[in-house]
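Have a look at the structure below, then the notes.
The complex appears here minus one protein chain, its other protein chains still in place.
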């Protein structure tokens, strides 16, 4: 399905500084970048960083003098996300797990899975099918955590959210990841453009490694799972910030949109007892 | 300088399980593995994992039935760690920093640099030379944090240690890393065998990226900086555990040693106002 | 029912110091001190502090020179704890609540009820009878939190325990208190001697204010509720420490016991759906 994605961000630099942006759509077997334009006004030369750890497309540029800059990204993306039945999937033992996914088992800044071990196992340890385990914990988050704009900040972590039970998409994702890792299921943070997200914004959810697939889960249930355009994945929000700003540069405003380019979109959400999962990679 | 390193670890498996060990000496331009033997009794087949994120040498093996196992690693390592003068070094702007080191700028599980930004800049922000900055913050940790066995646990983080001011080598390292990152200096965790460490154990310290080098710092001052054999580096202890154990397998005992194989060792420690730094890679 | 309680504690003073002990049995309408002896060897003059906030019996004494001291407390106590049926009790509105209990509604050092508001209300908010609410949350703690000696320390709080789900009697009590307060039920910490506690030690549990009674609850279920001799109550462990030590004085050993003085004891535990509660004051 083809989508038009768009973002425009403005910054005021009070002094020289550097910005690393992570807003470009990924190129994956499930996602094709048909066309894209990236533009900074006034013109600044941009370097695309090659990440050694993942395929995220980071753009770095240096603001050499104080002033206002406007960044624009506009792309047409074809999303072929795949839906697969996980009814017969079994948990892969650690001994057989691909080594590239092991780092996603360990605790990270916002996902202190080491502290959630007993809780996760008490709540979900009895479920055998790993897809069912993750969809059940996702439903548990959806039911228990209140989506509340402004209730959390950039330091809020899964350890806070599991008790305070309020947050935004970022907090829902961190809690999902932490619970998965506490259950010895590799999990990672996912950022993207999201069709039908209201108010329009970047979106965050998470991927769990089930069988041999990174499967998408979204405890917020705010958008259809097949209406996302993937930007990045990483251990948590610390790895996948939309923007890392160095120097006295202030973010002032943003527009984000994600619209269908063609008709015939059928929104897809998980519905238990079906164990059909969707993957972006 | 040649060192004999040795470790023997015993585990009791109460059920089948998997262990991933990270005890092999790294092979780097500054460290040569002359000979090594790795052995498990009773025999278990071991897989060396290829890490996508770094060069750490992870060994994975599956314990198929309950019982006691003993792991032995014995190696002769030649360490050519390099000492360099950083008197004239300048801070590298983010805009020019190698992309592979950028992940070491972000907060991680045990190094919440985002929370230490004001403190780090109040204390050390005025120092211009980046080596002097890091050696000064290392001295500050040494002066303010008490080395106290048993005062912390596996969940203790830099955010705790900066106030509670007690800990072990792991906590000293995490605090050093968090302060560096808060000052926009990439920093990572370092584990190794350590000559003259009493009581003998694995050691942890940290590396800061200065100029174009990963330079070693050790706020504990327990061992000479040139008496280390590097095992691994990573964002923090979550990335570089000596052992990750999955299943009901209990660690019961350990012997570690690191002895000189040849004579003529001259212990090297940092001493301000000299700005000479030592690097293992 | 009459009980013999006894404790002997040894301290080594490395310098002069002061100790405030809180080990004397309370005198309440439900508890009579038949006889008691308090002794320090070598002899030190002791001052009984009059608390402005509660009736706890604090003993303060000054150790004027280095050396070893031994404190002994031995008493015969008659406990008339009362059992009452709360089937028809209604929640007392804040507007009618006695002002002396209001301070037990607010968060304290180890009972951060402000952070547990949503969780407590999601789990227990639907239960109408306040006694049933507290007995249900006590059962929930008993079911979800593992009693594990050494798993926590003096800084562990209800906010930790609600997620980490392991602890000792002190942690069970703090979590019970925090959940009650989050549900607008006044709750306080209770310390005492406990019949049949194994291994013998001081015990901690909590009281919730229901109707017009302070009712005892114990999420550990380690001892019969009618086998306690009350020492103190307060907001949490910070208010009711067995000993507060000032100066370089080290606690070295302790013996505690609580034995029946007469026969005919019938252990009493709560058993839902019965709503019979027990009170010590």
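Per-chain residue numbering starts at 1, and chain names A, B and C are given in the order in which the chains are listed.
The rule is short, and it goes like this: a residue touches a chain if its C-beta (ideal position, glycine included) is under 8 Å from a C-beta of that chain, and two chains touch if they have at least 3 such contacts.
Since the model is a prediction, treat every value here as computed from it, not as a measurement.
In terms of the touch definition stated at the top, the absent chain reaches B, C within the entire complex.
Of the listed residues C:79, C:108, C:138 or C:233, the one in contact with the hidden chain in the full complex is C:108. Contact with the undisplayed chain is limited, among B:27, B:96 or B:118, to B:118.
For chain C, the list of residues touching the undisplayed chain reads 18, 20, 49-53, 58, 60-62, 93-95, 99-100, 102-103, 105-109, 111-112, 114-115, 154-155, 184, 238-239, 241, 244, 246. Although one chain is hidden here, its contacts on chain B can still be listed: residues 115-116, 118-119, 122, 144, 146, 159, 162-166.
Simple rule for what comes next: only the chains that are shown with their structure count from here on.
Common neighbours of chain A and chain B (chains touching each): not present.
The pairing of chain A with chain C is characterised as same-residue: of all residue numbers used at this interface, over half are used by both copies. After Cα superposition, the angle needed to carry chain B onto chain C is 180 degrees, rounded to a multiple of 5.
The most distant chain from chain B is C, comparing centres defined as mean Cα coordinates. Look at where the CA atoms of chain B average out and do the same for chain C: the two points lie 44 Å apart.
Chain A and chain C have Cα centroids separated by 46 Å.
Residue positions of chain C touching 2 or more other chains: none.
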